[in-house]
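Notes for the one structure printed next.
All protein chains but one are shown at their positions in the complex.
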């Protein structure tokens, strides 16, 4: 039984970690904190009325260290880099759901996040919390950079091909559609119900900060620099990411049997499901689960594959994956609390 | 051809007046203003890109008076009472979509709106802009208090009964369900997409400021003090109000033939449709129209009627009714621009 | 470890029972069947891909009896009355989620369901599966009539008052709003997305078959004949029921302290939460849970209470309550598999 804490309880990722830890048989949730919101957890999230007497406090690293063995950081970007060093120094293991430690260089961070990194010396040495790629390293890590929601879909959708046959590929386009919770729980005009409902649009064309994250880890898998085009869209639903990935193969290249390549690659993975040939994932089949569903279609004439991927952005795209990482770090059953 | 203006262009009511005036063959829209938002109308509402070069300015009563014959006020409550006297003094006719001039006493206003009325001497003498009840007075009015969205549904649903047989009634309960645009275009946690979608709740139990408005005008129709219970609900859809009105009759009273009573009462009304017996209104049949659909059901055993009413809250519940009032005030065809 | 089965796997109630039984630590799901749909469960509900090899078969009572100790019937009305006797005869315990065994008389069944009951001799002797009222009887029952979704909300919202002070009440009106899954998984024009989305309407005014169910059990609680007016509405959301209950008190009657009356009544109940004074339930706080949230408001002037109730129609309103009943019948922790 380990003692866990969450910093950043008032956002959707924090809320989802909370729900998962409540159900988890091997951990106790002993500490919750937030930046501005404080008070009874059941006042912050009335759905927990009658289920917990936990009180949310202003973050204090000493208190966190005294009450927990492991901390989940569900805080906004640039907050984590200030908190994390304090927690690590006090001997806590940290799973950071923000984007602060995912990129390998301060320069790249500066370019895409627009801020200077204050803990840059750690960049490039933090374990990326994608179990399908880094399970062994995760088990021993003190600090995990939990993947972004879009990168989770994109990387899982491309890893087998990048790892096994990236030289056959000439271009990759990732068109991703996200439910509104992906934008976080913040007051914003375009996210108001009467604006976002019955609407759909793209945003940050060529400029989304998840682009370098996707490229960095696909390059690591391929062992060669991989470049992608990534475009996010906002869709009127609460949760879910659907990624449509267009892979153009080089004229003479042999794509191989993608269906069996993917099936083999993920054969032993508990949370990746390669659908049978002809099937296409749907958001509703992964909502409230930690699954990542992948469908594969290939057209000979166009010499192109369309890889379709569906995840729940708050589960496999954030909190679910974070708990999966914790399970690995602590030697628990990897699926505990996630089915 | 009259010249019209709108104050409060950045909210949903103002937007809807705008759309209607653009299509209206007898008026020109010559002035638009708002409180904080200024600039090209097509920057404020991109849907008008390429359709207008109108510029939204900070409100100025002299400018308004010079450029318009009639002004629509689509401003928040308590703003109108400060602007209206200035406009009337300058000879403009005013249709006020806010709640400032609907109630007949400053004390009642203070109680329900929580603010002191600064133009209280006008209260009780302003024409209520519900054509089905006050068409003749509207034609000559300088200032119209345009009805609230909930009161429009409630009053139209009860006026025939109150006018013709109110003594048979022992109690009235109005359970109203509204789309999210009814709450206005303001930043607010509960109105965020990810909070309001897949959710439903009631609010302001026994305390909604539309209650005295409903009671005041039903009492006027009945010629006797009428009391109602009114409860609003927030529903995950963009527009529409659906009111379910429970009318309990007194034990020995004869309710009369409600179906024919209602049909006769609204026989010549262009925008009220009494559905045939057995039919129930639906929001989708009135969306983007100025119609108010009414269905009537009566149960002998319970000696109770259920009157169901559907309107588009931004049309018959606000801007559509305002334009209908303008048509009457100016001697235009009452339905011009509304079909 | 008991062996359980589900008949009627292709509807939403059956699906939800399925999900709950998969997570339940004290049972094994050994038998699933349906009327027309057969084949791999993961082909019927792709969300279970990779999680189960269960095969759905055409219903056969002998097979069911051989493979199970307890059966959940998630079949349409009038199907259950044909199956249940066969299962009981073979020694199975049955939890029937349909409406077939809830009413106490064949005449009332005929009137509201429009069909003759073929197992009428059992009516009136079946235990109604509402733990808050009948926990002791449920523990020993062979057959449970699992409550309807609307009656669950209505009865839980009124039981304390009916049990403790029904003589003070002069009239009860229940205005209920339901998500679309409440209508079941059937092809129907009004339930198509483009028809039901951005729409809202009432249906079956004075005629819904849940009315006598509500009246029968409230009367049982009160020990006196109770009559209610019940009106259902269809709302564009997937799950959830929100009931707004208007209770008018008799002129001189003392309603008592409703807040403390309700809190005491449900004090030890694991799944009923009486919200603190001033709070109103919201669908989002009960979705995917077995909770029933209740809010209480009282207005002195109107001498009226508004009881607001929120449940997940597929959980506390169907499958969750069914599993709660199973837990009681089998002596498991009553909340097992439900948190």
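In order of appearance the chains are A, B and C, and numbering begins at 1 in each one.
Note that a contact is a pair of C-beta atoms (placed from the backbone, for glycine too) under 8 Å apart; a residue touches a chain by one contact, two chains touch by 3 or more.
These numbers were taken from a predicted model, which means no experiment stands behind them.
Of the chains on view, those touched by the hidden chain across the whole complex are A, B, C. Interface note: of A:60, A:116, A:199 or A:257, the residue touching the hidden chain in the full complex is A:199.
Residues of chain C that touch the chain left out of the display are 12, 179-181, 185, 187-189, 191-198, 236-238. Within the entire complex, the positions of chain B that touch the omitted partner chain are 22-23, 46-47, 49-51, 198, 273, 275, 279, 282, 284-286, 288-289, 291, 293, 339. One chain of the complex is left out; on chain A, the residues touching it are 171, 173, 175, 177, 179, 195, 197-203, 205-206, 227, 229, 231, 233, 235-240, 242, 244, 246, 248, 280-284, 287, 297, 299, 302, 304, 306, 308, 310.
The rule we apply is simple: only the chains that are shown with their structure count from here on.
Chain centres here are means of the Cα atoms, and by that rule the chain farthest away from chain A is B. Central chain by Cα centroid: C, whose mean Cα position is closest to the mean of all protein Cα atoms. Averaged Cα coordinates give chain B a centre that lies 39 Å from the centre of chain C.
With centres set at the average Cα position, the gap from chain A to chain B is 47 Å. Multi-chain contact residues of chain A (touching two or more other chains): 198.
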